[in-house]
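Submitted below is the structure of interest, expressed as structure tokens.
The complex appears here without one of its protein chains, the remainder shown in place.
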Amino acid sequence: MKIKKEKIKDFILLTPEEERIDAHNSTEFKEYILDLIKKSEINLIIQLDQVRFIDSSGLGALLAGFKNAQRKAGKLLLVNIQPQVLSMFELTRLNRVFEIYADLDEIFESEP
Amino acid sequence: MKIKKEKIKDFILLTPEEERIDAHNSTEFKEYILDLIKKSEINLIIQLDQVRFIDSSGLGALLAGFKNAQRKAGKLLLVNIQPQVLSMFELTRLNRVFEIYADLDEIFESEP
Amino acid sequence: MTAAEFQVDLVIPTQTKYLSLIGSIGEHIAKGLENYSGDKNALAYQLNLVLTEATTNAIKHSNSDNPKDTVRITIHIYDDELVIKVYDHGQGFDLDSVPLPDDLQESGRGLFFIRELMDSVEYRQEQDWNVLEIRKSLK
Partner (left out) sequence: MTAAEFQVDLVIPTQTKYLSLIGSIGEHIAKGLENYSGDKNALAYQLNLVLTEATTNAIKHSNSDNPKDTVRITIHIYDDELVIKVYDHGQGFDLDSVPLPDDLQESGRGLFFIRELMDSVEYRQEQDWNVLEIRKSLK
């Protein structure tokens, strides 16, 4: 799985460069995230603008990252979710679990 | 079929906004071109940058346009062909029939 | 219900790399439905998802003693209904006793999606296969 990793202020920005996150690549995706958190990179932004499709295992990978980051008093934010992918968060009510932002500006505008 | 039509110097520039040209849309494409030629728009540039796939009927549509333009002393030039589509011109030796340019600059640089 | 207007029957090795193919077949089919009055793009995503989830389960729970085991997927489109069947050679399970997932649970949303997005789901045995049968009205 191709994932772009950047540093942006106090966050690591991860951009999966894949159209699909499904059971074929979600384990790798999850391990990638958990590995960062293990190395104390606990503030993550996951940018999903290139992801056209996500399945339940992809949501599970994000949730694993979210819970692990929180356990270490970190954050996992989601940004730039395509509309159809967003409906999957809504259907599962995971939009109420995750902090979801429209774009990067929205994350940082409130910060000093 | 979505086709963008622009005027550029003495030419009409046509850009099919489709990934595929096959027997499902090639008749419409051919008629679109022949119709312009009938209306004396005989100098055409067809830009294929968005076309990822062309079949024999798509090549036939271009050839029909080429022959009709020539018959009226006009020109039909091809530009910005993706590599895999270009190989189909090579396999059929149609690369020796059409005037094919890498990009628009290449068409106009020799002109005053 | 007359003869199917469109049908596809796939047999694949139990490998997740085929999920994108299966899903994209579902997308294409939905986008080509001429008489469907609903949102075709939404249906395309839904079929992609439902096929992906059901096939993932069939792959995961296939017969692990047989490295050459296969999963079979059929899709039939009728005038007013679509029927997806996903066949596995695994140990089977009781569909009715699968619980709803909790909000923070990392797995267990596959069947939830299938149930939520389609009209009916059944799991039963047919000869030497288990079959998950999914139906959705196209009216």
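In order of appearance the chains are A, B and C, and numbering begins at 1 in each one.
In this text, contacts are C-beta pairs under 8 Å (C-beta built on N, C-alpha and C of every residue); 3 or more make two chains touch, one makes a residue touch a chain.
Bear in mind the structure is a predicted one, so any value in this text is a computation, not a measurement.
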{"item": "In the full complex, displayed partners of the excluded chain", "value": "B, C"}
{"item": "Among B:K4, B:H24, B:K38 or B:K72, the residue in touch with the chain that has been omitted", "value": "B:H24"}
{"item": "Contact footprint on chain C, counting only the chain that is left out", "value": "3-13, 17-18, 20-21, 24-25, 28-29, 32, 68"}
{"item": "Missing-partner contacts on chain B, residue numbers", "value": "20, 22-24, 53, 55-57, 59-61, 63-64, 67, 84, 87-88, 91-94, 96-97"}
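The criterion applied here is as follows: only the chains that are shown with their structure count from here on.
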{"item": "CA centroid of chain A to CA centroid of chain C, Å", "value": "27"}
{"item": "Per-residue overlap in chain C, given as positions that touch at least 2 other chains", "value": "none"}
{"item": "Where chain A touches two or more other chains, by residue", "value": "none"}
